[in-house]
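Written below as structure tokens is the structure these notes are about.
A single protein chain has been removed from this complex, and every other one stays in its place.
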């Protein structure tokens, strides 16, 4: 699928990329470099006049820091619980919507609507619903379903706090993934599906054998999106539980923020930030590798190379 | 066979209806809370509907947040420009990454993606110092530029995926018809990826509209403070009877976002459906 006139199009390629790249390099060049540099220094913004180089000290200290380890663990737990549920639930809903049942348009709009609430506000809305004393959830459980034993201090008890955050994150992010998956589903040629039906495959078989494998594109896109949302989760735990109770919902992003803006330890914060970045790169690379196509389509192999290159960076 | 299918479709519809209702509950509850009197908000006894509509919370926003319109205006201006340039850069970059081959492309792609892998808090201080030297603190531009930069990677990613789905034959055809690169891009290809553009618009708008960390540090007076910052003025020590006012503010802030979303809705549908027909 190569373009016939390569040299001319190379120039065009540069031309199209120019505005965005120039902006990005000029604007993010300094911040990226500076934070990279800072991650190898000890620098307390409030008290030190200059950063002091200290090599890999920050990175090493991270693994001795119990709060860092807790936040790493929490982020991992969140990712492990959130990522698969997000992908699976979104896919299921996309498949259901794809059936084109009457009213699908409205249902679709409802589910998309959660996308438009900014994360910080989502936190406040749900903090109110999960409120132990006056919250909707506990009141409904007690008074409508008579299930007083099912009520909990959703945000005040260790494991329930994490659960609540996962639920909120699902609510917020599923809309986006449903869109991606629906686009992916729409791209599957109808004749393949027809052919399968003629061959006698029923609905379920069609789904698993034909549809799911053909969504590889979507898995990559959704996967990267989901990975980034998982590892960089911040607003929900920050607004709803502030990392508590104890450290049960302290995530890496909040710990970075804490180090930067409460302790003013810019060096350490930058190191944690870069650590998060490395994790995202590794997970994205794994995601792309897992979804690679055996077919040496130039588009797909380009992306795979990109995954490897980023990893090496 | 026929009735089985009907039953299945009925259940699918039912499940979807329940899910959709569940999705809407937070909105509905927030709206209801915002029109209840405090006593009805802070009670263990469940009462869905307010006994009477109370608009005091909405009124108090305008009295407590004297600069409400300032904040609102700033949010609108900042969001508009951030979204606009995000779309422009994302479309051009995505097109370039998807349809062209050239030396250094992988590096370009890598650089753009690198931005999103790091938590944005660590960029904040270097950006502040950079902008302070250029006297851009407490200006709208001082927020627009970082927002463009931080939202660019995801937008590029989405647009690139969209462009990948555009068959090259289309561009060949336009070329044969005598169109140059720019015309091919703008007149032929762009209309096909409308749903992608709509997605980018909404995503960027929503992110920027509610963004707090950067806004709070880079804008210090009502001259440039956005609504996201303004809302926090109602939260802390204020008075612990907050949720009435808070929910009212949330509803107010959600209105513009809803408006944009509902108007962009058609583009989603068109894009997805168009893909299906073409396939």
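The letters A and B name the chains in turn, as written, and every chain counts its residues from 1.
Heads up, the rule we're going with is that a contact is a pair of C-beta atoms (placed from the backbone, for glycine too) under 8 Å apart; a residue touches a chain by one contact, two chains touch by 3 or more.
Keep in mind that, in the parts below, contacts and distances are computed from a predicted model.
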Chain not present in the shown complex, as UniProt names it (candidates "Extracellular solute-binding protein", "Cytochrome c oxidase assembly protein", "Acyl-CoA dehydrogenase" or "histidine kinase"): "Extracellular solute-binding protein"
Displayed chains contacted by the hidden chain, counting the whole assembly: A, B
Omitted-chain contact residue, chosen from B:141, B:170 or B:259: B:141
Options A:63, A:150 or A:263, residue touching the unrepresented chain: A:263
Contacting the left-out chain in the complete assembly, out of B:24, B:77, B:190 or B:258: B:77
Those residues of chain A which, in the complete complex, touch the missing chain: 45-47, 49, 67, 127, 131-133, 153, 155-158, 161, 240-247, 250, 258, 261-264
Residues in chain B touching the chain absent from view: 39, 42-44, 64, 66-67, 70, 73-74, 76-77, 80-81, 84, 125, 128-129, 132-133, 135, 137-141, 144, 216-217, 220-224, 229, 232-242
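The criterion applied here is as follows: only the chains that are shown with their structure count from here on.
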Centre distance in Å when chain A and chain B are each reduced to the mean of their C-alpha atoms: 16
Chain B-touching residues of chain A, taken from the complex the two chains share: 1-4, 6, 9-10, 12-21, 23-25, 27-28, 30-32, 34-35, 38, 45, 93, 96-97, 99, 101-107, 109-122, 124-126, 128-129, 133-134, 136, 139-140, 142-144, 171, 176, 179, 182-183, 186-190, 203, 217, 221, 224-225, 228, 232, 234, 252-253, 256-257, 260-261, 266, 269-270, 273-274, 276-278, 280-281, 299, 305-306, 309-310, 313
Residue numbers on chain B that touch chain A, as the complex places them: 8-9, 12-13, 15-17, 19-21, 23-27, 29-30, 33, 41-46, 85, 88-90, 92-93, 95-103, 105-106, 108-119, 121-127, 130, 145-146, 148-149, 152, 154, 156-158, 161, 164-165, 168, 172, 181, 185, 195, 199, 202-203, 206-207, 209-213, 228, 231, 243, 246-247, 250, 253-254, 257-258, 261-262, 265, 268-269, 271-273, 275-276, 279
